[in-house]
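Sharing a structure below in structure tokens format, with a few things to ask.
Removed: one protein chain of the complex. Kept in place: all other protein chains.
Right, chain A next:
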Amino acid sequence: MTLLTVEQLTKTFGGTCAVDGIGFTIHEGRCVALLGPNGAGKTTTIRMLTGLLAPTSGRIAFRGFAPGADHRSVIGFLPQIPALYGWMTGQEFLIYAGRLCGLSAKEAQIRCSGLLERVGIASAAKRRIAGYSGGMKQRLGLAQALIHRPKLLILDEPVSALDPIGRREVMELLRELKQETTILFSTHVLHDAEELCDDVLIMRAGRIAVGGAVSEIRNEHRQPILTLEIEQDEQSRNWLRGWLQAPPAYVQSTSANGGGARLVVTDVHAARRSLMGELLESDVRFTKLEIGHTTLEDLFMKVVTAS
């Protein structure tokens, strides 16, 4: 069931077009990653979805709300850099957030202790936020976004400020939350998206370059790939250099790869037969010849570096 539909959403700042007529839908219960390099327009898109930024043009329609209506009651938001009142304790802030969302004092109290436990800062609940570490603030930020059980949880780069352990823990938490609510989160790390998400929207320069279910995208853009590695002796290296300068027709693109090369090929059978023949004939001391497929990483790199 569709939860959110975005059509022709555009935002220009002065002359620069930060978001350029994007459109997508988010279905209930899905976990969606908004992926893109720095400056792609992820934060701008998210700010428009949360109502913090008025779109230059376009439409944001939430299920159950008239287009453009105030749908703040059903979203929970964690900004890229969460700003919290340093003079409050973690518990006070969480209860404050809950009460602003319309929870009764008792409900807010119950939700608060549950969430503090869940995000792992229960022991710091009664300490001033000013004394929290970055990771603790991030967790409290996540807790305050969840306090009113939002239908859509929007997170702007939830893990990029965390150390590897913190990152692991927040990702685990998101994996649990996935079962309970719809999630949209932005990241510039493909790995995070692949690990967790059902859908991805890859943005570049204000547009959605590729979007859809991860599995579909993977299949759709899948290409066979040959990975070749050789020993670092003079003769083998010379052969590879020469061969790469004029690769055969079945090679679509090549990239150097440590002691060898990655070849995106069109016809995997022809490639396998022909390359094996050449390797034997020239007596190349190869250490590895692997046949596989392009990953999302390859697609992501292709999309974001395309000019």
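Basically, contacts are C-beta pairs under 8 Å (C-beta built on N, C-alpha and C of every residue); 3 or more make two chains touch, one makes a residue touch a chain; residues count from 1.
The criterion applied here is as follows: contacts and distances are computed from a predicted model.
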Chain not present in the shown complex, as UniProt names it (candidates "Xanthine dehydrogenase family protein subunit M", "Glycolate oxidase iron-sulfur subunit", "ABC transporter permease" or "Phenylacetate-CoA oxygenase subunit PaaI"): "ABC transporter permease"
Full-complex contact with the absent chain, from A:Pro79, A:Gly211, A:Pro224 or A:Gly260: A:Pro79
Candidates A:Ile60, A:Ala97 or A:Leu279 - the one touching the absent chain: A:Ala97
Contact set of chain A toward the excluded chain (per top definition): 47, 50-54, 70, 72-73, 75, 77, 79, 81-85, 87-88, 92, 96-97, 99-102, 141, 144, 148
